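Just one protein chain is left out here, and the rest sit where they should.
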Amino acid sequence: MSDWVAIFIAALMVVSAIFAVEWRDLLAAVVGMAAVSLFASIAFFFLQAPDVAMVEAAIGAALSAAVFIFAINRTERYGSEEEGTGWWVKW
Amino acid sequence: MSQYASLLIALPLFGAFFIPILKRISKSAVMPFLVLVTLIQTGIAAWVFNEVYITGKPIIIMAGGFRPPIGINLYIGHFAALFVLVIAVTSLLMTIFSFKAVSVEPKDKYAMLFLLLMLGATGMISTGDIFNLFVFMEITAISAYALTAYNKTGEASEAALKYIVLGGIGSSFFLVGVALIYGSLGTLNMAHIAQLAHLVNPTVAKAGLALLIFGLAVEAEQFPLNAWAPDAYQEAPHPVTAMFSAFVVKASLYAMGRVIYILSAVEGWSSILRLLIILGTLTVIIGEMSALRQNNVKRMFAYSSIAQVGLIAVGLALGTESGVSASVFHMFNHAIVKALMFLAVGYVAVELGGTEINKFEGLGKRMPVSAFAITVGAISIIGIPLFNVFWSKVQLILAALNAQYTWMVALILGASLVEATYYIRLIHTIWFKGEGEKVKESSVLALVMLLLVALIIVIGIYPEPFWNVMQKAGSDIFNVAQYIKNVPLMGVSP
Amino acid sequence: MVKRILAIVFILIIGFWMAKALDQVPFGQDRMLVGKYYLEHVKEETGAVNAVTAVVVNYRGFDTLGEVTVLFIASTGVAALLWRKKRKRTAKTEGSVVLTTGARLLLPFIMLFGVYIFIHGHLTPGGGFPGGATIATAFLFLYLAFTVYEVDHKIFEPLEGLAGVGYVTVGLIGLAIGGYFLFDWIWQTWGIGKENIGRLLSAGFIPIIYTLIGIKVGTELTGIVDNMIKEPEEGGQ
Partner (left out) sequence: MNPYYFASIALILIGLYAILAKRNVLKMLVGLSIMETGVNLLLISVGYVSGRSAPILSEGITPDRAVDPIPQALVLTAIVIGVATTAMALSVVINLYEKYKTLNVEEIRRLRG
């Protein structure tokens, strides 16, 4: 039983992480990120870590998402999305 | 009495937290307060240095009165005592420089971040707990991010962003490494880990150690993760650049050495050393090659700094005591020389408005003291005899020969040759090109520079007493059995 | 495209090594060493029922001091980077009626809840960090609900510093009384509250430190929010 719960939560986390990374709308991406944190906080609860669950929900999910949203508000919501690599490796 | 060494941590924290209150009382008191705090810190550091080197025993600070592995302990051994002093003195000198060099508001925030950068490096060097090392690393890193972007120009923000992204990857890797090691041993205290190291599964230990090294490599500017360094060095406020080069890198290199040697009982440990040797060698080569084609002097010094850091990493990874001691000697010399050079370059930039090479034409006539300081620093770092870096390079070569890495001699000599090329070009520009009006140099800063120059020459002429200190500091890192014995572990065992 | 494939290969290599190493650290097994000591001695040594709190505040107090410092750096750094000569709030629309009345009505309760969380940190899950975050959420509500609302910086910044100074001072008192930095002098020297473990007035300096942390975290997070939400005026660079 608890195995299935674990698999379900793990799947939810991975799926929302993929969505968070792939969504073009940055606001939606941030919501996806907050969802990852929220599911992680549920996972912490199942892993017997209620303290961590509270902190993750309050700070990891709510406040960091809020800070992200303010930043988007002051920049732009839809970024150009072509992909590439190597920005940090180049000197 | 020795527990009062914990003031090394408490004082900068207290100072930083006190600044917002002080600002309400008087805004102009913030910078003098910064001088006061760093001055007291230097006093405490000198006392600790004296204590450790006279008694020959490390100071163990136990937070909360719990004995290690239960509580966190700070381990101020021969190495930490030496470098805490270096950090405090450098910070003091750079505070004085900050009066001149920092004009962007808000200065009270600058003062807080400055103190916390100093605190972070002090903590990294003195901590005896692997997770506490992570916390201090993050203190250093986050204040370094903020200070890099402090000038609020586009380039500064870009450099800071690069730094943050790489630093974030590094800290995540470091934590995964901590999780692996904790998962197999159930303890976080470094001495305790060293004591139990033979029990770890080799796969876990190797993966964990590699992750820890990659995590520290960001701050230690090793090859794949050091793209931030030249940008940040170029764009950070000048005193901060000097601090980065003088001790932030050194703290991470020390942490790297410590983490590697505490796990030396692990099977297959030498493959990790080989990994670090490869990284260090690549760092040297790429650093020197890039320095060769720079037109911005500050950036050129940054690449030169990276190359030296690579040499230090290679020395740490030789796996012999003489290699570690030579590395420590090189760290110490490099800290002095680069503090001097970045101070001088920063001062020139403040007076003449930039660090491009054409600003340096005729510097010998315009700002003779700064030009002299840069020249001495450059000659020293090339490795000319009678200057301090010569001796540490000689020791590195001897250690490499001892450890049967003959090709490393070629690496060190080749690096020196490349350094000679670009530094002599710079010296030529400074003294024999161009003319200009004389600029009045601040006498305090001139005094500071001459002090550092004198130190370089003193070490160059009398290396023996310094080399003795460095050997003690090196054996502090290398000799793990002694390290375990020094920490009063209580009997928690599996 | 080639670079992207390289990135994916690189990631997969890292993932493979992590998985291989984690395979040797089996899930759900009892591998406690120092943790076991904590669980067995936490009540007598610190008086806290919640072992996590005792580890955070007592045994690994240095980490927590560092953690508070990190948050302080973040708030200072954000303030330093977003500092402009003139700034103000630029929100045009008030929050909806639900939000404004909700913020007015709920504010005291959210604050009270935050205070409750950090005062009871040694008994129940929670403590200074979630408590402080809850208080910051209350201020976040105010910012969202009213267009002109702004916290009083004359009070907030010194309060933030004062809480930090208080934390270091508590540690230094420990150094003076017990001989160790961050020594729990209330519990170990004075022995206050030994008879009522499991109730509010116990656990030595944990409630004091958690209150200070709560105030500090609350003001710092509010400061970050405040700096993020205010935009520079036109030409106010």
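Read from first to last, the chains carry the letters A, B and C; within each, the first residue is number 1.
To be clear about the criterion, contacts are C-beta pairs under 8 Å (C-beta built on N, C-alpha and C of every residue); 3 or more make two chains touch, one makes a residue touch a chain.
What you see is a predicted model, and the numbers here were worked out from it, not measured in a lab.
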_Using the touch definition from the header, name the shown chains in contact with the chain that isn't displayed._
A, B, C
*Identify the residue among C:Thr64, C:Thr137, C:Gln188 or C:Thr219 that touches the chain left out of the display.*
C:Thr64
*Determine which one of C:Ile110, C:Leu123 or C:Ile206 touches the chain that has been left out.*
C:Leu123
*Which of B:Glu51, B:Glu138 or B:Asp476 touches the chain that is not shown?*
B:Glu138
*Considering the whole complex rather than only what is displayed, give the residues of chain A touching the chain that is not shown.*
3, 6-7, 9-11, 13-14, 17-18, 20-21, 26, 29-30, 32-33, 36-37, 40, 43-44, 47-52, 55-56, 59-60, 63-64, 67-68, 70-72, 74-76, 79-85, 87, 90-91
_By the contact criterion defined above, which parts of chain B meet the unshown chain? Give residue numbers in ascending order._
131, 135, 138, 142, 145-146, 149, 152-155, 157-161, 164-165, 167-169, 171-172, 175-176, 178-179, 182-183, 186, 188, 230-231, 234-235, 290, 293-294, 299
*Considering the whole complex rather than only what is displayed, give the residues of chain C touching the chain that is not shown.*
4, 7-8, 10-12, 14-15, 18-19, 22-23, 25, 27-32, 34-36, 38-40, 42-43, 49-52, 54-56, 60, 63-64, 66-67, 70-71, 73-75, 77-78, 81-82, 123-125, 127, 129, 198, 217, 224, 227-228
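Here is the rule we use: only the chains that are shown with their structure count from here on.
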*Could you state the distance in Å from the CA-based centre of chain A to that of chain C?*
20
*asked:* Centroid of chain A to centroid of chain B, CA atoms only: how many Å?
replied: 35
*From the C-alpha centre of chain B to that of chain C, how far is it in Å?*
30
*For chain C, which residues are shared contacts with two or more other chains?*
none
*For chain A, residues that touch 2 or more chains besides their own*: none
*asked:* With touch defined as at the start, can you tell me which chain C residues reach chain A in the complex?
replied: 3-4, 6-7, 50, 52-53, 117, 125-127, 129-130, 133-134, 136-137, 140, 221, 224-225, 228-229, 231
*Of all residues in chain B, which touch chain C in the complex?*
3-4, 6, 9-10, 13-14, 16-21, 23-24, 61-66, 69-72, 74, 105-106, 109-110, 112-113, 116, 119, 123, 127, 129, 131-132, 135-136, 138-139, 142-143, 145-146, 149-150, 152, 176, 180, 183-189, 192, 201, 203-204, 206-208, 210, 492-494
*Any idea which chain C residues touch chain B in the complex?*
17-18, 20-22, 24-25, 31-35, 37-38, 45, 58-63, 65-67, 69-70, 72-74, 76-77, 79-81, 83, 154, 157-158, 160-162, 164-165, 167-169, 171-172, 174-175, 178-184, 188
